[in-house]
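Here you go, one structure.
Some chains have been omitted; the remaining ones sit where they do in the full complex.
First chain written, first letter: the chains are A, B, C and D, and each begins at residue 1.
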């Protein structure tokens, strides 16, 4: 920003990212939101449609377009996001988002949504409850980002807990779980901390069946090792970290992971296979600019079969 | 916007535009404002500095960066501006803007500032009063834009009147004057409407010495005739419209006109000469992208001497 | 091309252009076509979706993506299009395009489609016949371009005649009609030529109710006068030409005109009102780059009410 | 420049422009020059080759790459060129340029070359003399630009006179001729001034057979009327000015005109036909960015036949 008079514009949003990936995986994905009926809101809607997402759940509303500004990192300077979401059309009237579950076979919500304000939190919880009431599987991605809760941090645990209570699957790790349960997991190894946190979550939330998260060790902004783990009540699946170098964009990888796991489960795969698909998709996302994952399930599977890295022709 | 994934970023603001032009004309120009201490606020500040504006009157404050989005028009489709200024750092704490008049020899404020909210209106009025109290000449650019007053239209006349009361020179026409005086000027010819409005304003505001405005007849977004007029208590100066074609950007031309007239008056020129300089600068502005006028007083004078339009080499 | 190593990519196609405009006007617009399942075909599909077009009528097929290359003109050098459509997926299997009329209330086809090859001509004629059989109004845009028929010019009249026979409304002028009827209209004035050709067409094609076309006088690539005319069996409507200057892109204006007229008729407007809407939309299209018209019906109506050309804010 | 951190790079030079145009017209065109063997010199050479110019007359030499910086004008602000040619490889050793006339059938030199310094002037004169000695027709384009002669203005007439003396055809008008002859042509009409100057030149320079120049009336940087005139000893040909609007780039038009006239003469056309070809080419050049004319003789002839300005497809 300081150096260039141009901004690259991408459309993004945690749930939108998941929906776009699922649409590219071949599912009928629908988002529910509220956008302003101006040039920015219409452009966002168009981008969602472009990627095959059903936007009938999006209502027009008063207010601004929620924005964020990304300063791309490099070498040892991390990327940085400046949120500018206050008073967005969705923030002003979150209950106008048209959550119509119809014959849905999955419901997903991210922790960035309830973090917006009380109304958004209520709307997210209500939607998750409605889904559970209709026996639609619910996934919740903790996505805890302290900046987002800055002004009302004390309420985060209570709100997030209500979403954990509806969830069949949580995307998150010991930080998300610790926050909700008011516990600290201070075991020496990251593996152990995750396992303990998962055990505590399964105990606290009876409807929860799976907890999945990715693991990331960063050597540089462009070179990182990236793995994944899934816990169920009976076992756990730990995938070895994949070394990634020349990373193009790390944003949106968590959402792609969630979409990949959901895709696996929706298509009847075993847990470990679903986890592998999620990790493979999220690894691929590191090679794509912007928030959206734009490759197909076939592309992910080709990458899983490791056909080599030379030019395909 | 709907068609491109890139935004060109320019820094702008009515008073900032005037300050930038005055700095390029060789004056010590200072702006007073409040900006957020983030990547956007710092970029804006850097741009002002780049053009030689003294930014010591800018305070850092909480809140967002005020934004606007411009869809460039063409042919018969006018350009369109989407304002996104609510809750800007300036809007939240307008009184923190550091208006230090010191040994200032001019004070300028635009009508887009009081339109922001009550606090901004109060700060603008207080600053104008302080200037008048110190015998610093005050100019006020009406800049009436109905979208900006949308939510509190009834208060516009009262607020603007207080700024008219402090002004030595008003940049505006019968719409601005009519709004403040609660009058309609419905004479057939535009010339007459302006003259009547000016007469009414001189009667209502005893400190007012000059009223200047530009005249614009648009044949197309790229082809327009552009003139100017100045009224004093004793006479008026009407400049013939200049035909402009191949217009690059019409935004910021009014601010450039104001800066040009102020420059003329500050450098001791006669009214008509100052008006001519203002019009010539504003004509040139139509050839520059973005809000800022970036040419020197010599460049303006060269254009006034009509050295021809062929390549200078 | 000779000077730049970059190509701007836009997605286009005569019927796609009409569908995009109709979608932006608020209609459910569906296209039927065949695209290759590769990166180009998927990108094209995504663009159509982005603009709100229903793409369920598009089948994946073997073959290439049809391309064309546009060299943008300027001053007195006209734009030039290099077609590269041979062996496109649609050309290889035009009958696979999924024309499902369902509860359609309009069917539109362009003359560039049958020009592709015999199979495409057959598919276009079959679809138009099916529409007529179901009492769906049929519009046909002659769009005669001699380059496209280059290798089988003799068959053009016979094929186009079959499409004229199904049409309720023809977008075209004396060149299109003359070609089909094997007649020359050599009256001195363009107005008269059009009127005579319209009369001949109404006589030859009993189901035809309207013939509409635009009129264009080009002073320069960027400055042109643009009007429209519609003939019915009982009367005619001639709209005065609008002077357009600073034209951004002239491509796709005919398709926008057709979409505008169709929109008017579909929303129950009188013929002249529909014609005015079509002309206003097509005038606006000259201000937008690319083939697609991306403004709303409200935008068109605002332009018709001539709210002036100054910046909207 | 003040607003953008990017420079578009084009390769140019008065004689190079003529050579490129002649190459695109189908001639074997060769340039003689000296370039530095660095990344800039090699890029320039590559661009000349790209356009089909024979670069065997270019020697590598010490020194810098001659540069110039163009600020594109608009509306009523003329374009401006900042020359940065001092100490270029050519300026340091102009006699190293490999002027090998071989079986050349034309020799062309521009007034910007002798303006560089004494050595360049000597080299230009020597080459022109050699051409005349071999009975190769010589054309000289006055191209008088006062900035270029700034530091040694008094010597300009003497140097230019020596080039006039070798010329069969002069591209220039009363300013060029007046400078050389030390005369002022102050007739009221431009036509008359040109005619008187031509007459004086024919009297002063016995080998001169033709004098050609373009006429330009600028309404705006983007809208100008552009004509041409040629004088011979027995007659004159005056072509009506063509109105040009939406001009993309006016730079290089004079060189294109010269190339067009030379092409006409080389291909055996009558004077007026050659002049028409030159004017048509130069009109077309206004639609192309950069200094080089990149269209073919067929393209020029198509424009002369006025096939209309609509999209060619």
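We take it that contacts are C-beta pairs under 8 Å (C-beta built on N, C-alpha and C of every residue); 3 or more make two chains touch, one makes a residue touch a chain.
All of these numbers come straight from a predicted model, not from anything done at the bench.
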| item | value |
| --- | --- |
| Complete complex - number of sequence copies, 4 represented | 6 |
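Keep in mind that, in the parts below, only the chains that are shown with their structure count from here on.
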| item | value |
| --- | --- |
| Reference chain A; chain at largest CA-centroid distance | D |
| Cα-superposition angle relating the copies chain C and chain B, to nearest 5° | 120 |
| Distance from the mean Cα position of chain D to that of chain A, given in whole angstrom | 63 |
| Shared-contact residues (touching 2 or more other chains) in chain B | 2, 80, 245-247 |
| Chain C to chain D touching residues, read off their complex | 2-3, 73-81, 83, 145, 147-148, 216, 218-224, 245-247, 250-251 |
| Complex contact set, residues of chain C against chain B | 242-248, 283-284, 286-290, 292, 294-295, 303, 307-313 |
| Footprint of chain A on chain C - complex, ascending | 46-47, 49-52 |
